[in-house]
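A protein chain is absent from this complex, but the other protein chains hold their places.
So that you can tell them apart, the chains are marked A, B and C in the order they are listed, and the count of residues begins at 1 in each.
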Amino acid sequence: MNILSFVTLFPLLGVVALAFMPKTNTHQIKIVALGISIITMLLSFVMALKYKSPASGFAYVTSHPWVSSFHINYALGIDGLALVLILLTTVLVPIVVLGGWNESEGGRWSVKTFYMLILVLETFMIGVFAATDVFLFYVIFEAMLVPVYFLIGGFGTGERAAAALKFLLYSLFGGLLMLAAVIGIYIISAEQAIGSFDVTALSHLTIDHATQNWLFLGFFIAFAIKAPLWPFHTWLPGAAKAATPGTSILLLGVLDKVGTYGMIRFCLTLFPDATKTFAPYIIVLSVISVIYGAFLAIGQKNLNSLIAFTSISHFGFITLGIFAYTSQGLTGATFYMVNHGFSTAALFLVGGWMISRRKSAAIEDFGGLQRITPVMAWLFFVSGLSALALPGLSSFVCEFLVLLGTFTRYPVAAIIGTLGIVLAALYILILVQRTLHGPLKSGNESMTDLNLREKIAIAPVIAALVILGFYPKPALHVINPSTTSVMAQMNVTDPHVLAGK
Amino acid sequence: MDISNYLYLSVILFTIGATGVLVRRNAIVIFMCIELMLNAANLALVTFSRVAGNLEGQVASFFTMVVAACEVVVGLAIIVTIYRSRRSASVDDASLLKN
Amino acid sequence: MFTMPTLNYAQLAPILIVLGGALLGVLVEAFFGSKRRGPIQITLSLGTLVISFAWLLRIRNDISATAAMGSVATDGFGIFLQGTILVLAFLAVLLIADNDHFAPAVSALPGSEEEAAAISSGSRTTEVFPLTLFAVAGMMLFPIASDFITLFVALEVLSLPLYIMTGLSRRRRLMSQEAALKYFLLGAYSSAFFLFGIAFLYGYSGTLSLTDVGTANIFSAGSPVFLYIGMVFLTIGLLFKVGAVPFHSWTPDVYQGAPTPITGFMAACTKIAAFGALLRIFYGAFFLMQYSWKPFLTTIAIITMVLGSIAAMTQRDIKRTLAYSSITHAGFLLAGVVALNKAGLAASMFYLVAYGFATVGAFGIVTLVRDSSGEVTDLSKWAGLAKKSPLVSVAMALFLLSFGGVPMTSGFISKFSIFTAAYQSGNIAIVVVGVLSSAIALFFYLRVVLTLFFQEAPTDGVSVVIPSIMTRIAIGICAVMTLLLGVYPSLLLNLVDTMSTLVH
Partner (left out) sequence: MRTSSLLVYLIALPLFSSALLLLLGRIADKWGHILATLITASTFVIGVYEFMKMHSQPSGSRAVTQKLFDWISVGTLKVDAALLLDQLSICFVLLITGVGTLIHIYSIAYMSHDKDRRRFFAFLNLFIAAMLLLVLGDSYLNLYVGWEGVGLASYLLIGFWNHNPTYAVASKKAFVANRVGDLGLSLAIMICFAQFGTVSFAGVKAGAHGASSAALAGIGAMLLLAACGKSAQFPLQSWLGDAMAGPTPVSALIHAATMVTAGVYLISRSNFIFDASSTARLLVVIVGAITLLFGAIIGTAKDDIKKALAASTMSQIGYMILATGLGPVGYAFAILHLLTHGFFKAGMFLGAGSVMHGMDDEVNMRKYGGLAKLMPITAVTFGLGYLAILGVPPFAGFYSKDKIIETAFNAGGIKGILLGGAALLGAAITAFYMTRLMVMTFIGAKRWKAGSHPHESPLLMTLPMILLAVGSVASGFLLSYGSALVHWLQPVVNSQSMEEGKPLMPALTVSLLALGVVVLGAFFAITKYRSVSDLAPEDVSIFTKAARKDLYQDLLNDKVFVEPGTLLTAGLVKTDDRVIDGFVRFVGNFLAATSDVLRKVQNGFVRSYALLMLAGLVITVIAVWVIGA
């Protein structure tokens, strides 16, 4: 078994271990879950350190026949794009476990179930980025919904059941459209050569334009729902409102990235002509997402749904970068996925701590926290700064790359998108002002500041945001070759410099 | 006589049967209408057997008769049971299962 | 002049064994006291099915079109479906074996002293076992029948016992009887159409052999009107059995009224048998005239998928919900029929197996959820069941997700392969509609899952009875198969690939 497979499947080991532990021993269960996720993270670090960008295709390739009748393989492999997202996943899971130490309690089911679901989800999340077989990808893409469904519905708050159902229905609906497209491309591959689901093999097919358009849409809508892109986003705020902070982090931080990841991995490389046909329209949707998400965020009264809408705005930036298909846009979008993961994680973590202390998620219930819980307030502020892409934090680098990359191909879209940075300042600072500043509001008096566990949980996130902001080179170094290869597969180059040279 | 007249008769009988099922309420009568349809089919089989010049159709009609007899056994049993429970053989009364 | 038919008994043996078992069962009814009949009948039925299956394994590679003078075709396809029916029947018998489902004295008036006496004496209805075996025999014959008489007889052999079994419910007797009546009347009605269709096909081709109808029509000068009438009438008889819209109306009522283990049995096995026959007829006899029936069958497939899933959305009864689910699945399976390629045949075979296991399992679970007055099928009473009975709820969720076609369950591979086949045949419309109606269907499956897991249990809640060992085995096998075929479908896919052969 190669290290990639090992990293992917390792969390399942934890699931097995947890299955044999008594339900009542919650503390031990948490320790085991934390331990397993940390080991997974270290393993993924080892993998990353040994990683060398392959000249073409993927690294750590492994392939075993799975369903031979349909030429389906258990095929894994990673490039820079997948690697950074896998690292994001493996880093976030232990943080979620540690940060949400108590959120598994008081759910509908036992603590044990919670962590089993989390670890199953981790395997799926790693696997979905590692899969190089379209069918395998699809299967994991869909299967990973199930643990999330139960995590939201079983451990969330408020309208959790309805939110979970809505989430699942949207996702599955998109998934079914994608299934039709997956079948379509398989049939085409069977007509042109031996049938295959291998993403590299599929990218060499010649598909006529009309068919490309349909297949593209099948994939794209699924990913757009997942990402989510306006107007497919309405499931997200409800889900974020109902889910526990940990679940929200994994949902927005990692799961939704599968959508944008899929756009690059499948939409762009498998259907380059269709991409070029639809790109202008998608750019419009992205710009709408950016602005719309920001306005909606300003208008929210609930902390969690506010964060959700900021994410919709950010996902708009990501898709903007992807469908501008320039080096800066694509690399920026990929890097954005990672940074958004950290930045959302920070917001949800601190937001979650605030909510659990205040027993309310209504923004109006908070006020003046800076005076009573300075550390928490500061961390919330820094997380907010990351959301508004302050230079020096990593989100700035990627947001800027995206806008720069978009500008060279779609200047108008980039100009409108840039308005998003002003709106971002508004939604974050209004939130900060209402919750942290001003006199202490009644109901907040007994709030306690962060404890050591919570500080340890969030420290790596903040560190990542700062370090990658000042020194993004390691990430960009890994992502750049993937971008180059995507653009080569699409047969496009960056727009020429207009003047000067 | 033109052989097609047998067919017309068969079709007419079948239609009467099929319509009878729709318009009658009594389960027994409905059941008789169905028997009429089966017999219409038998008539057609025999007629076609004549046209085709082989005996397969006639043999089939014997099978049909046997099967019809079995159906009667089962059918009457069911109708009688429900009549005992409900004191009515009207199929419209038996409409608990719906929507 | 009478020629002795040459029969290949070895190839007919699986059916004959089941029939023999059934007859033995009748004798057991006659000669053993009511107390001892139960265990004997159970053993006998299960034993018969096992022996029959063992025999089937022995002859699995003997392909022949002439086992019974051209009346049956034992080919890979037929043997596979027979085996499937046997396995599922075995599981269904395990469910049936639970004493609680059947009226102790069927002839007694509901609520009468006679009935009370029967209940207090502890007597049980054991006729259901031989009836099941008769039905199984009919079902096994149906997909391999290759002339119209055999087809008709098989249809009746499988149907008649089911009519009776539908009326045997211990509780809600009136509903059960009503279901039996409806099933019987509509079934007989459709049989009449079926037979009338046979007559006209005979008139068109001059033969009752499926194979010859297939070839005769090219040369025959017979009026195509006979063909069209015959074909449509025959098809409708079959579509009735599979529960395709608009010939589906009996399904919800009968599924609801029948004793739940019987519902499970007929939902799974009847569908397999009927689709077996459909596939054989359309892949064989009518293959060459597909231009005439493909459009209408495609239309029916689409209507069935869409209306089935829409109708299920607002159901409040779990059995009716599952009935509409089975209607929707009939639509998907019809997509496999109209694909008319080898992939379609193989996909349909896989689909039937996967669907069969999930169906028996799901109805098996329905038998377990009860309150003081017996089974509770009202969905609102199922709320929050997961809290009390997590294992049962997880199994139910698994079956429902499989019905919905969620990856990692067998239902997903089924849908995938059916859609692949349909796509391959160029019928993209059916794929798109199939995908969309899958989405609608998912809604009601997930609604049930949501009810189970996320709603608060009502105060007058239900409980899950501790299942008997047999029920446990049945549900367990179904669950394992549903998961296994989802995770490692090659097990079965490779088999259906080799078995998907039809002889004419």
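One rule holds in what follows: a contact is a pair of C-beta atoms (placed from the backbone, for glycine too) under 8 Å apart; a residue touches a chain by one contact, two chains touch by 3 or more.
As the structure is a prediction and not an experimental result, all values here were calculated from the model.
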item	value
For the chain not depicted, the shown chains it touches	A, B, C
Candidate in contact with the missing chain, chosen from C:Tyr202, C:Phe233, C:Phe282 or C:Phe419	C:Phe233
From A:Ser171, A:Gln370, A:Ser383 or A:Asn444, residue that would touch the chain that is not displayed	A:Gln370
Touching the absent chain when the full complex is considered, from C:Ala311, C:Val448, C:Ile475 or C:Leu502	C:Ala311
Of A:Leu43, A:Leu426 or A:Ile467, the one touching the omitted chain in the full complex	A:Leu426
Absent-chain interface as seen on subunit C, which is shown	181-182, 185-186, 189-190, 193, 224-225, 228-229, 231-233, 235-236, 240, 246-247, 249-250, 252-253, 291-293, 295-296, 299-300, 307, 310-315, 440
Absent chain, residues of subunit B that touch it	18, 21-23, 25, 30, 91-92, 94-99
Residues belonging to subunit A that touch the chain removed from view	230-231, 233-234, 292, 295-296, 298-300, 326-328, 331-332, 368, 370-371, 378, 385, 390-392, 396-397, 400-401, 403-405, 407-408, 411, 414-415, 418-419, 421-422, 425-426, 429-430, 432-433, 436-440, 470-473, 476, 480, 483, 494-495, 497-501
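In the analysis below, only the chains that are shown with their structure count from here on.
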item	value
Category of the chain touch graph - line, ring, star, complete, other	line
Chain whose average C-alpha position is farthest from subunit C's own	A
Chain closest to the assembly centre - both centres taken as Cα means	C
Chain centre separation (subunit A, subunit C; CA means) in Å	44
Whole-Å gap separating subunit A and subunit B, where each centre is the average of the chain's CA atoms	65
Subunit A to subunit C touching residues, read off their complex	65-70, 108-109, 138-143, 145-146, 150, 153-154, 160-161, 164-165, 168-169, 172-173, 176-177, 179-180, 183-184, 186-187, 190
In the complex, subunit B residues that touch subunit C	7, 10, 14, 17-18, 21, 27, 30-31, 34, 37-38, 40-42, 44-45, 47-49, 51-54, 56-57, 59-60, 63-64, 67, 70-71, 74-75, 77-79, 81-82, 84-86, 91, 94-98
Subunit C - residues contacting subunit B, complex	106-107, 109-110, 148-149, 152-153, 156, 160, 163-164, 167, 173-175, 177-182, 184-185, 188-189, 191-193, 195-196, 198-200, 202-203, 206-208, 252-254, 256-257
